[in-house]
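What follows is a set of notes on a single structure, which appears directly below.
Complex shown without one protein chain; remaining protein chains in place.
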Amino acid sequence: MATRIPFGPQHPALKEPINFMCEVSDEKVLSVRPRLGYIHRGVEKLAENRTYNQNLYLIERICGICAFAHVTCFSQAVEEILNIEIPSRAKYIRTILAEMERIQNHFLWLGDVGHEMGFNTLFMYSWRDRELVLQLIENISGKRVNYAMNTIGGVRRDITSMIMPSLKEGLNHLEERAKYYTEMCTKDPTVLRRTVGVGMLSPSDALELCAVGPTIRASGIPRDVRADDPYAAYEEIPFKVITYDGRDVASRLMVRLDEVLESISIIRYALDNLPNGDVRVRVPRRVPKGEAVSLVEAPRGEDLHYVRADGTEKPVRVKVRAPTLANIPTLCKMLIGENIADIPVVIAGIDPCIACAERLVFVDTATRKRWMWNKQELRKYATKWYRKK
Amino acid sequence: MVPQEIVTLLQVFLFPGFLFLFCLAFFSDWMDRKLVAKFQNRYGPLYTGPKGILQPVADFFKLLAKEDIIPIAADKTVFSVVPMLVLALSMTPLFLIPMIDYSALIWFEGDLIVIMFITTLVIVAMFMGAWASTNRFSTIGGMRVGLQMLGYEIPMTIAMIGPAISSKSLSVSGIVQSQAVGIWYVITQPLGFAVALICLLAHLQRVPFDVPEAESEIVAGWLVEFSGKKLALLKLSKNFELVLAGSLLVSLFLGGPLGFWLPHPSVYFFLKLIVCIFILSNLRALFARFRIDQVLEGAWKYLTPLALLQIILVVI
Partner (left out) sequence: MKFTKGRLLEKAKEISTPRARRMSMTINKTDFRKSMKKLVDSEGFKHLSTITGIDVGPKIELIYHLTRENLVLSLKVKTSKKNPVLPSIVNLIPGAVLYEREVHDLLGVTFKGNLDLSPLLLPDGWPSDVYPMRKEWAPQDIRKAMEKP
């Protein structure tokens, strides 16, 4: 007898609302139907009604975790339409931040997958280490998440020689931790029992269902936008595309952990070879008629932005395809035949970010935000704070 | 002289009876939480009482005050009786365990069997509660409770029979007394101790055996529909189970309240209990959760043969 078990929209294994209707018989999953749309905010529609500069901040808020990837992607598209080349120092800084974001995302994910396996100790440890990356990012940009570093035509803040030593020291510590986790995840018997052979995805299925990011790389296919369609400074920085052939959650775990190490070496290289010069160029407010497709390897996989401009201050169309949406068909495929107990681990295995996948339509014009200060008070506070400094 | 009846009443209600057991349950919960927090690089309870020691009490009273919801589809009688049943069943065996003296408050030949019987009854009561709440997650959780019991119960019983055979007594007090003249059974029966420890971990439904209430898979498993005072009672009975697990290990394998130079045997018992809870908490922080099929496989493939091997060694 098959029972239908809803997995979400409210479920402790899912940090964000999405619904998978699983048909289950004897603890085995027979079929899965995804249903999205619980947190649609209408970002694409909103973007058509905002100027390019305002859109930067809107796009940054698509997702709190891969915010930088989205903004980089959007600014690249607009820069392409404007036909401007950003300074190479800006390119390097974008690369550094993108890789830092990858590290923090992968640590976050490691903790999350640990939690789904009931291994809360791993969760506590890796999130504590993630805090260190966030601090490094705060050192550079002034914020822990949604860094507001990118702008059309470059980046807003420079990496000064003053913070270089602390960055390098932080990287050393992170490398040590990443190696520790790699060793732990390859040796701990309970982790292995819960991940090896779970959520299998064959390479042909992965290709057919258009999987992206670590999910497809764990099936042995080296698809990585950084290598296939290099952006920012990736053309000049040597790095390996990590692949594993295990096709299961354990491989996805290893791909991500190795990527952390790879990211650390990319950041080191970029810091050592940081070119001198400006970090941004001035750009006009109006963007000429044109269109551009921009791809970025977000921590979770390929992120696509399509922008069409018509010569005004506002875009005609901004299309965002976050990596999670691309991985949902593969996820449904992976879940079939799995144990109920493995559903959370498999879902966590693709590193879903529902807020990313859903950003269309629903326009809520009523603001329910509650501010401690209104705008003037906030400004007053800010000036006072800066004067004190 | 105080009449004997009053002494007995005091013993039942104050020490080592209900009041003491409640304190012990809350204390062991606090210690468990604090230890796991330390292992996980956290603080754990901090504000209520010194070092947060009163946190479990506060949690208990908070839950008592919360709204008690009974699902419309639930079997109301069973659903309401189960929490009380589980609490009573998990508390009863504690009276059979010698805590402050070489013999327990109540003891008779064969009380070890009664303890085993009652620990199984607790599981049956849990299953009934899960079934009565008619929630999909509880149903799966209830099934897993039953399945897990099929796995660990037999090795646990066999492991506990070991000390009974050695001491030629089927009573916990008898086993403790025979350790007073001989040596602790943890030395002669290390395998049995290990098997009993793992099985008790499974009985307590703690990581890595928290399959029946796996939070990230089936929400809270069999507990999902219980709220308010029902949940408070169930949580309290979980603490009693923890105390029971620790005390069983202490009495069967670690010599119970035995010692040389401390003023009162109960201090000894207490220290040993702390050690046992320490081990149980430690294991909880170290592992990821197994799957139900892995639990059963492990129990039948490894635990049962090991427990049998121990018995054979004891008999020889």
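Here the chain labels run A and B in written order, and each chain numbers its own residues starting at 1.
Everything that follows uses one rule, which is that contacts are C-beta pairs under 8 Å (C-beta built on N, C-alpha and C of every residue); 3 or more make two chains touch, one makes a residue touch a chain.
Here the structure is a predicted model, which is why all the values come from computation and not from measurement.
Taking the complete complex into account, the chain left out of view touches A. Screening A:N49, A:Q135, A:T186 or A:S202 against the full complex identifies A:N49 as the residue touching the chain left out. If you put the hidden chain back, the residue from A:E27, A:E80 or A:E175 that touches it is A:E80. Mapped onto chain A, the interface with the missing chain covers residues 34-37, 40, 42, 44-46, 49, 80, 207-211, 223, 228-229, 290-293, 295, 302, 304, 306, 308, 316-317, 319, 321, 325-326, 328-330, 358, 360-361, 363-365.
The definition used in the following text is that only the chains that are shown with their structure count from here on.
In terms of their C-alpha centroids, the spacing between chain A and chain B amounts to 44 Å.
Those residues of chain B that touch chain A in the shared complex are 39-42, 136, 140, 207-208, 210-211, 214-219, 285-294.
Chain A makes touch with chain B in their complex at residues 3, 5, 11-13, 27, 114-122, 124-125, 128, 188, 190-191, 193-194, 339-344.
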